[in-house]
Structures are given as C-alpha cells and as structure tokens.
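One protein chain omitted, others in place.
Residue numbering begins at 1 within each chain, and the chains themselves are lettered A and B in the order written.
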Amino acid sequence: MIPKEGHLLRIFIGEADRHGGAPLYEWIVKRAKEQGLAGATVLRGIQGYGSKNRIHSAKILDISTDLPIIIEIIDELEKIESFLPIIDEAIPEGLATVEKVEIRFYRFKEKH
Amino acid sequence: MIPKEGHLLRIFIGEADRHGGAPLYEWIVKRAKEQGLAGATVLRGIQGYGSKNRIHSAKILDISTDLPIIIEIIDELEKIESFLPIIDEAIPEGLATVEKVEIRFYRFKEKH
Partner (left out) sequence: MIPKEGHLLRIFIGEADRHGGAPLYEWIVKRAKEQGLAGATVLRGIQGYGSKNRIHSAKILDISTDLPIIIEIIDELEKIESFLPIIDEAIPEGLATVEKVEIRFYRFKEKH
C-alpha cells in the first residue's frame, strides 16, 4: 500500500491494424509480455476517429468496422522508455501518450 | 518520437443521453471532428453509477440499460479549452476531466 511512482503508456490504434499476420494490438501485447512489462490491457471503443479521418462506429450489421483500440501498459518509466522503440516501427498510424501515475498497490500471485 | 505536451479530455456521460435526435456521444464526436480536434475515442462501460444515482449494468436481457460512456479527446490545451464551451450546454448531466499527457508519437497518413 506504499505510494510509488509509475507511468502509464497508452497507445491508440485501430482494430483493423495488423502486423506480422496478426492484429497489431495482439502483437504489441505479446512484445510487452516478452519485455517483462508488468501488465497490459486492451480496450476497444465503440466509436472514434483519428487515423482514418472518418468516424467509425460499432453497429450490429457492421462488425468489420475499424474500431478504436487503446492499449494500456503501466510500469516504471525506464521500462516504458525501452519498450517504445521496440514497437515504434510496427505502428505506421496511431498516437501514444505517457503520464505519471501513483501506484497504490500491485500484487500478483505466482501461478503453477 | 519527440515528447510533447498534450492534454486528455475525458467526458463521462450515459449511453441513453441524447442531443438533437442522436446519442449525445455521437453528437460530441461530430463536434470534435468539426472543430478539428486530433481524434476522439468512445468507450462504453459494463457497469457504473453517477448521474442517475443507480447502478447500471450490462446484462444479456437488459441491453437497453443506460451504460456509462467515456469520450476521450487528446489535443493541445488551447483546442480543448475552445471545445468545452461548444459542448457545455448539450450536457445537462455528466463529468469532464482534463489531465496533462506527454505525446510520444502522433502519426496519421492522408487517405484518398
């Protein structure tokens, strides 16, 4: 429960973006895990614009739409700084932000 | 890849909120695009409370529930400050926050 400084990396891409034959967001999550980053969470939006300059939205008959994806990774700044160049070239379009957060608890059990 | 100061605007409303005959979140995204803001992402929560003082949740047989919506917009502070008065009157209930973020990359191709 000791406050500790962490950093939150947020990467905004599209669900249809791909890299190496897989969705780009899956590729980024795998690289994050390989690099030992503490965790990653992928959120999918229901509407948005940015990269394609068109508004995309999730409608029942239009499930192939390129919906917005946010990947969130929290760790020490040093690890995030090392991670950014690894993924940089795989992201031709997108936005990445970093912000400081106070980590209040981080607890995970070892699994067998 | 040059760090640059940006600001993240987050607007918390309900999925059932409407303005001008359309969902309020769609109206806000359209206004953001009109005003030339760099991008917008709409997230839908699966549960929440706030405006209605009741807990709403997404259950299979209850898809009309008023689920929480978060609209995220990242740009320069100046553009966000100009945008807030434009949408202010359309939001009778909700919460808006602004926080500083470091933009690590922002790259979008022109589409034809």
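The definition used in the following text is that contacts are C-beta pairs under 8 Å (C-beta built on N, C-alpha and C of every residue); 3 or more make two chains touch, one makes a residue touch a chain.
Bear in mind the structure is a predicted one, so any value in this text is a computation, not a measurement.
Q: Kindly state which of the options B:Gly6, B:Pro23, B:Gly39 or B:Gly94 is in contact with the chain not pictured.
A: Here the residue in touch with the unshown chain is B:Gly94.
Q: One chain isn't shown here. Among B:Leu43, B:Ile71 or B:Ile103, which residue touches it?
A: Of these options, the touching residue for the absent chain is B:Leu43.
Q: List the residues of chain A that touch the chain left out of this view.
A: That gives, for chain A, the contact residues 1, 3, 6, 8, 25-26, 29-30, 32-33, 38-44, 72, 74, 99-109, 111.
Q: So that we can see where the missing chain sits, which residues of chain B does it touch?
A: Touching the chain left out of view, chain B contributes residues 9-10, 12, 43, 45-55, 57, 68, 70, 84-85, 88, 91-99.
As a working rule, only the chains that are shown with their structure count from here on.
Q: How many angstrom lie between the centres of chain A and chain B, each centre taken as the mean Cα position?
A: Centre separation, chain A to chain B: 18 Å.
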